[in-house]
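All protein chains but one are shown at their positions in the complex.
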Amino acid sequence: MNLREHGRMALRMMLLIREFEQRLKGFADEKLIRGSTHPSVGMEAVAVGVSMALGPNDCIASNHRGHAHCLARGADPGRTLAEIFGRADGYCKGKGGSMHIGVQELGILGTNGIVGAGIGLATGAALAASVSNRNEVAVAYFGDGGSNQGVLAESMNLAAIWKLPVIFVCENNHYAQSSAIERMFAQPQISQRGPAYGVPSVDVDGMDVAAVYDAAEAAVTRARSQGGPTLIVADTYRFLGHMADDTQMYRALVEVDEWRGKCPIDRLANTLTAAGLLSDQERNEMSAEAKREVDDAEHMARQSPVPSAQWAFTDVDTWQAAEGVVA
Amino acid sequence: MNLREHGRMALRMMLLIREFEQRLKGFADEKLIRGSTHPSVGMEAVAVGVSMALGPNDCIASNHRGHAHCLARGADPGRTLAEIFGRADGYCKGKGGSMHIGVQELGILGTNGIVGAGIGLATGAALAASVSNRNEVAVAYFGDGGSNQGVLAESMNLAAIWKLPVIFVCENNHYAQSSAIERMFAQPQISQRGPAYGVPSVDVDGMDVAAVYDAAEAAVTRARSQGGPTLIVADTYRFLGHMADDTQMYRALVEVDEWRGKCPIDRLANTLTAAGLLSDQERNEMSAEAKREVDDAEHMARQSPVPSAQWAFTDVDTWQAAEGVVA
Amino acid sequence: MSVVAAAAVDVSQAAAGSRPVPMWRALNAALRDAMSADASVFVMGEDLTRWGTGGGIYGVTKGLLEQFGAARVRDTPISEEAIVAAAVGAAARGVRPVVEIMYSDFMLLAMDAIVNQAAKARYMFGGQFQIPLVIRTNGGSGIGKAAQHSQSLETLFAHIPGLEVVVPGTPADAYGLMLSAIASPNPTIFLEHKALYNERGVVASEPIPLGRASVVRGGKDVTVIATQLMRKRVLEAAEILAAEQIEIEVVDPRTLYPLDMETIAASVTRTGRVLIAHEAPLLYGFGAELAAQLASRLWRSLKAPPQRLGGARTPIPYAEDLEKRVIPDVAAVVSAVRGLVKS
Partner (left out) sequence: MSVVAAAAVDVSQAAAGSRPVPMWRALNAALRDAMSADASVFVMGEDLTRWGTGGGIYGVTKGLLEQFGAARVRDTPISEEAIVAAAVGAAARGVRPVVEIMYSDFMLLAMDAIVNQAAKARYMFGGQFQIPLVIRTNGGSGIGKAAQHSQSLETLFAHIPGLEVVVPGTPADAYGLMLSAIASPNPTIFLEHKALYNERGVVASEPIPLGRASVVRGGKDVTVIATQLMRKRVLEAAEILAAEQIEIEVVDPRTLYPLDMETIAASVTRTGRVLIAHEAPLLYGFGAELAAQLASRLWRSLKAPPQRLGGARTPIPYAEDLEKRVIPDVAAVVSAVRGLVKS
């Protein structure tokens, strides 16, 4: 990553995501959010670094922890939050919620409630590009937990034999819900799985947005030049609980603190400052701007009406709208 | 393998399997066999080498090409063939057929119609041993094709973290039905997949029963001493078509001939002869004996009655037998 | 640890039946009692031991690790297919796995193991193998979990020969049926309901046999058949209808297979009218089977054709106002019954 060129943009986006995600717990407490919602605080560098390497016609398939992926891909924070609130202005008219945010025009094939499912979808998006000779790249985001779904092995093999332009991005944040990687992997270096299927793989410091970008950029280049898939394993951490009401009894507070010390936002900001590319005042302004943006998003989402009751029955398929519940 | 101790037993069993499997096509032509049946001619050394390393309380889960696994495990040829014919004396009363031969008392959890399914079952059998502190080993047999099912990745990971006494035996015969490994793998060395999940792995010449035995023996020792799973990839070949009516247009005859030159039976016999452990006459006698055994099996299977019609409705569960078809 | 100890006390009270306990505790007690009674019973699934205060996402496995140890209480990786397949293999080898699948929607990842392996093994192998497996999971909607965490898939399983399907609606049924499911030599799909984990009820310490419907409320005008969340709604509707002098008899099949048509048909014979209400999509849902059987068996005694209420043919939407629309509510039950009585 050329810091002069991309550094501030990366910082701005990470700040936006941080601000957005940090408010979710409050919204959940306020009962503005139903079901489960999974914040990416601490993991911003992965989504941002990867997204900056993508072009407008590329696409992504995300997972349950997907707001960051969407925002980094250019999703409007207001419409994203409105979806999380289940409101009419949400990207999916409030029908999807946090775990089902899809945005057609941005090539977002959805956050996903099924751990691992996005891996196959992204492989298919790459297949579509390949079948129709479009020079597009697809990204699958998944976690360390998701990497234990068999569909990853199947998809890597498929992508490798067909040289599909797909990038498998594993956000290894050391936990799958309450399960530490130490307990769930006998061989914890996830990047060793790629080569076993013929997929070139790379480990990257997921708290360093520049490193993530560089790895993604190399993978995108390979994909666009018919070089096939890449597996990127980003070492990262979530600073907050798995979801709003997580007791976190499965991990030590000191561990969390230690990782907070590696904050990807501070890291980039400090690097930029050291390089003379960012003043303290600019940094504060950027933080304030992120706050304003999320304020606006929040305002919009709060104001957005609940979906029209009739929408419960539309969009299932192209046949007539579903009937109500009475036989 | 100590040739003096085990050589003749191995040879005898391989001859039996060869004789058994070679007759299937004729039976299919005679319409004694319905559906599909998959002979293991050429692959005898794998089943025999592995089985000889197992003890009486161990168990196996097999796949669609499973007669050899059953016979090598000690299944009676007559009852096995009766099952393949769908007769009352078959191990499963004729309800299973070639792809569903299970033998409880021998720890045969079934040949299986679903490619890859036995992998999970064997892992579970090993789990049962582990949970109940029984010093038993479980073997999963599957092909190169089966290794592309995601359940292998999931099972290897599970077995590795729990140190389950399971041995994953991949019979790489270079084809999955009509699909050559060159087209289905970007990284064709299947044994590289094990270490990616923390499963020690070994390549073995699948045409050399002694080598297979040695690898299996080491894996059994590891499993029994709480050392966890092993992946054994045996390089082998099927001399006949995938099933009876296979045109084999996907492979060259010269390739088949070349592999026939590596016949595991000839190889062992020649080794034994060279070591002075087998005379030509003895060899001929052993062949004749295998023929007689299969003659007897054939006789029994042909004579065996068709299953009692009422059996169609029993054994589903412990509730009352299923009713007939009328509502 | 103090949390766990407290749980243990509470749970043994649940089994003793002294006071109402929530459904999750009744289930917890059943697992505990089954594991105490039979060393071959063990549990496995995702996040069973360290989530929340140490007991799976709805608490059902709380305290089991401490009591029974890591060999019998196993957190698994996220690998539904292998988990269930391994459980089938283990069951075939004589132990009794109780697998938790976090949401029933995820069972779709393990359908081969369930349908092609577990359900068929006994038959295919001519009766040689038993598969004494229980898969516990939760289905149903109502709490905003959206399309991939809210399905009611019971009909899929009930249609498959070889599977038992249990759909408990109260803590007592949950406890008693769980004991029977674990004791059963057949593979059992045990579908809890996510919106009922905190419903309270008194629990008896006896197993409840599979295949016995329960007449939950007596009434002479209409039989209403319902399970789980719909059962609850139907009981609410019963109060409203009672105020209008309409007495409904509420029957809960409790298990979809085995299915107790005798009890159901006896009730419908008495009332002459029947409504079947379920949360699963109406079309091709399990209510169709009940309606078809009752129409055929009781043709002459029925005063009106069997009526059904079911979910709309939609995935479950996220927004509360929408989610409410696609599942029959109390008002829908009330008006369906009113319609039936007039017909």
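Which chain is which? They are A, B and C, in the order written, and residues in each are numbered from 1.
Methods note: a contact is a pair of C-beta atoms (placed from the backbone, for glycine too) under 8 Å apart; a residue touches a chain by one contact, two chains touch by 3 or more.
On a predicted model such as this, the values are computed, not experimentally measured, just so you know.
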In the full complex, displayed partners of the excluded chain: A, B, C
Listed residues C:123, C:175 or C:190, member touching the removed chain: C:123
Omitted-chain contact residue, chosen from C:73, C:133, C:213 or C:291: C:291
Contact with the hidden chain (one of B:1, B:45 or B:114): B:114
Residues from subunit C at the interface with the omitted partner, ascending: 81, 105-106, 108-109, 111-112, 114-116, 119-120, 123-124, 146-148, 151, 155-156, 158-162, 256-257, 259, 280-281, 283-289, 291-293, 295-296, 299, 304-308, 312-315, 317
Those residues of subunit A which, in the complete complex, touch the missing chain: 59, 61, 90-96, 100, 102-104, 109-110, 112-114, 117, 119-133, 138, 150-151, 154-155, 157-158, 161-162, 311, 314-319, 322, 327
Touching residues (missing chain, whole complex) on subunit B: 34-36, 86-87, 94-97, 99-100, 112-116, 145-146, 148-150, 176-179, 183-185, 247, 249-250, 306-307, 309, 311-313, 316, 322-327
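Note that only the chains that are shown with their structure count from here on.
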Averaged-CA centre spacing for the pair subunit B and subunit A, given as whole angstrom: 45
Centroid spacing, where centroids are CA-atom means, of subunit A and subunit C in whole angstrom: 35
Centre-of-Cα separation between subunit C and subunit B, whole angstrom: 40
Sequence positions of subunit C contacting 2 or more other chains: 77, 79, 81-82
Subunit B: positions in contact with at least two other chains: 150-151, 154, 157, 161
